[in-house]
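One protein chain omitted, others in place.
Letters A and B mark the chains in the order given here, with residues in each chain numbered from 1 onward.
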Amino acid sequence: MRMPRVKRMAPACLLATSVALMFSAAFAGSAGASKSAVETPSGGTVSETGSTLLYPLFNLWSSGYSEKYPSVTIQTAGTGSGTGITDATEGTANIGASDAYLPPSDLETTPTLLNIPLAISAQLVTYNITGVTAHLKLTGKVISNIYQGKITNWNNSAISGLNPGVTLPSLPIVTLHRSDSSGDTFLFSSFLSDTDPNGWGKTVGFNTSLTFPNAPGALGEMGNSGMVAGCKATPGCIAYVGISYLTQALQSGLSYASLQNGDKQFVLPAAASIAAEAAAFTKKTPANGTISLIYGKAKGGYPIINYEYAIVNDKQSSSSTAKNIRSVLEWAVNSADGNNPTYLAQVNFQALPASVAAQSLKQIKNIK
Amino acid sequence: MAVSVRKPDMRRRTIAGLLFRVGTYLALLLVVGPALWVLIGVVVRAVPHWQWSVLTTPTKGTTGGLENAIIGTLILMFGVLIIAGSTGVMAGIYLSELAKPRRNGKPSGGLFRTASDVLSGFPSIVLGYCGYVALVVGLGWGFSLLPALIILSIMVVPYIAKSTESALRQVPNNYREGAAALGMSKGYSLRKVVLRSAIPGIVTGLLLALAIACGETAPLIYTASFTDAIPSASLIHSQGFAYLTYPVFTFYNQPAPEAHYLAYDAALLLVIIVLILLVSSRLIVARTQRHSESQGR
Partner (left out) sequence: MRRMSPIRRIAETARSHEEGVWQVAGRVAVLLPLAALVFAVSVLAVKAYPAIRVNGWGFLTGTKWTYGGGYALPVHTDGVAHPQGSSFGALTIITGTLQSSAIALIIAVPVSIGAAFALTERLPTWLSRPLGFAIEVLAGIPSVVIGLWGLLTLGPILSRDVYPIIGNHMPDVPVLDFFRGTPAATGQGLFTAGLVLGLMIIPIIASTTRDLFNQVPPLPKEGASALGMTEWEVANKITIPWVRSGIIGASVLGLGRALGETVAVALVSGSAIHFAPNIFGQMTTIAATILTQLDGAQTDGTGFAVATLAELALVLAVISVLVNLAAGVIIRRTSALVPSVGPT
């Protein structure tokens, strides 16, 4: 039941994996030689476009990397994941940043694309209920019913039943969703699909762009800041935002929920719970990085986390460009450099588990 | 008898007139009010965190200043003025002065008018995406100044052409007839007499178009992307080009408060640039009017 997606897309995974294997076999010699070191770049510009969620971290990385390797300038632009993927495919940017791994259709049309896990992010489910500051306990099924318009008031027994001791007012629920297509919508709808496979999974599904069910008063907001601002203005709202917006959400008077994971525990998003969830998926992470980290069975794991990806074409225009890109990405996934908490903690991201970082490194070596 | 019929009628007419007068003032208030409201809103958000260093440092990710974006926006506006300005003004002149009316007496250029009305109704992002497909990728120009300029120019040519045409139509016909009577060639009288009197209207139209161009975000993301680098002299292959609307929209959507401050600063700067444009256009207009009037006497 869990992770139905992986099964469904098995053929594509296999295809992509075998492609990746072919490449790693071909370049095995060079890949093994300098395993954890960061290559010295040949100098020039590396351009990155894409995910606005990864954008602030890439900016931090950009200055950190340039301190060590001043011969390279990293140019960043937050344009949205889809644009980042297109830019990487068309060669208009070197690195496309994406919150979601590539769908099989993308890998089918452009088999030379790599999706390289760079770091781990998580998602908050926030709400604005007058008089309630507690972390509400919510299950994916209840949230799914809220977003489908089946639960329309905060005092519904389905919610109060999960939260004994919390006085919930009679307040209509206003569901907020992203009007722009977004990796955040992908994660949130994946969580609802996994926790409510027969309801949400069948009728709505998961994607970066989604037509949300017509819940009463449902509102679309642009961007995570739009979600926070909209939720602040709307008592009774429920919204999903990236964990890097935690401070902004709290300052706007929002609270965030404790979500039920696959082990039936209610867990708050925090460094430990995100790491616990990530650990449960470490072994399952395929060589090409395409896996959803949603709703794992890990003890104490927070159920909505994800890898943030660099989408890179493994065939670059010149070997010096390829070398620069490799150097930047190797630096980014290195636990002493880009994957160090000094960078990640500023946006509440977590480091890649060691074995996943090693897999990423292997993929990076394939950029030629 | 007639008087008793007229009286209530007169009262009704007076009331209608009064209502109309109140209505026009109310309408004016509905235009002036929001304009001031938005302006004050931008100032109130930007000023408390304003730092002058914003003008002299380029963006560094979502921090730093806005120097690169300011320069970029000014270059974009200059480029649009050259490309769209010359095309739009020429098109307006042609439609008003040069095109021969069709045989059935209708003014010509109907196809142009339809085309430019449809163009002005195109969502800017669609033009931007076409630019991405055809220019950035198709011609391999990459994210750079030229594709951005071309797309912005396509967007605003209809406005410039329309305002030029209407400014020229306001020039009284006896100017043209007088010039012809003095033996001026049509081209010469156009340049020396007709255009000169139409300059205020043309300038206003140009500046409004520039204001629209410098306020666009979506088409630029697909044609110029963004970069921290100060704009260089290269038209293509510059790997990104900075402009002020990018920080407004993208930085507003970032978690860090510093990024929000930069977004507000960028909005304020955009508004200031537009105000400077409008004030200077007024000054130009006032000068040319005084000039042409004193010449005329």
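Here is the rule we use: contacts are C-beta pairs under 8 Å (C-beta built on N, C-alpha and C of every residue); 3 or more make two chains touch, one makes a residue touch a chain.
Treat the numbers as computed from the prediction; the structure is a model and nothing was measured.
The missing chain, though absent from the display, is touched by one residue of B:T57, B:T217 or B:T288; that residue is B:T217.
Residue-wise, the contact with the chain that is not shown comes from B:V248, picked out of B:L76, B:A229 or B:V248. Among A:T45, A:S160, A:N207 or A:T282, only A:N207 touches the chain that is left out of the view. Between the chain not shown and the residues A:T45, A:T110, A:S255 or A:N334, the one that touches is A:T110. Residues of chain B in touch with the missing chain: 13-14, 16-17, 19-21, 23-28, 30-32, 34-39, 41-42, 86-91, 93-95, 97-99, 107, 109-127, 129-130, 133-134, 154, 157-159, 161-163, 165-167, 169-170, 185-188, 190-191, 201, 204, 207-208, 211-212, 214-218, 245, 248-249, 252, 267, 270-271, 274-275, 277-278, 282. Listed here are the chain A residues that touch the chain not shown: 5, 8-9, 11-12, 79-83, 85-86, 98, 100, 102-110, 174, 179-182, 185, 205-212, 214, 217-222, 226, 229-230, 233-235.
One rule holds for everything that comes next: only the chains that are shown with their structure count from here on.
If each chain is reduced to the centroid of its CA atoms, chain A and chain B end up 40 Å from each other. Interface residues of chain A facing chain B in the complex, by the touch rule stated above, are 45, 47, 49, 52, 55-56, 58-60, 62-63, 73, 75-79, 83, 87, 90, 92-93, 222-226, 242, 244-245, 247-248, 347.
Note for the complex: chain B touches chain A at residues 60-63, 132, 136-137, 142-143, 221-222, 225-229, 239-240, 246, 250, 252-257, 259-260.
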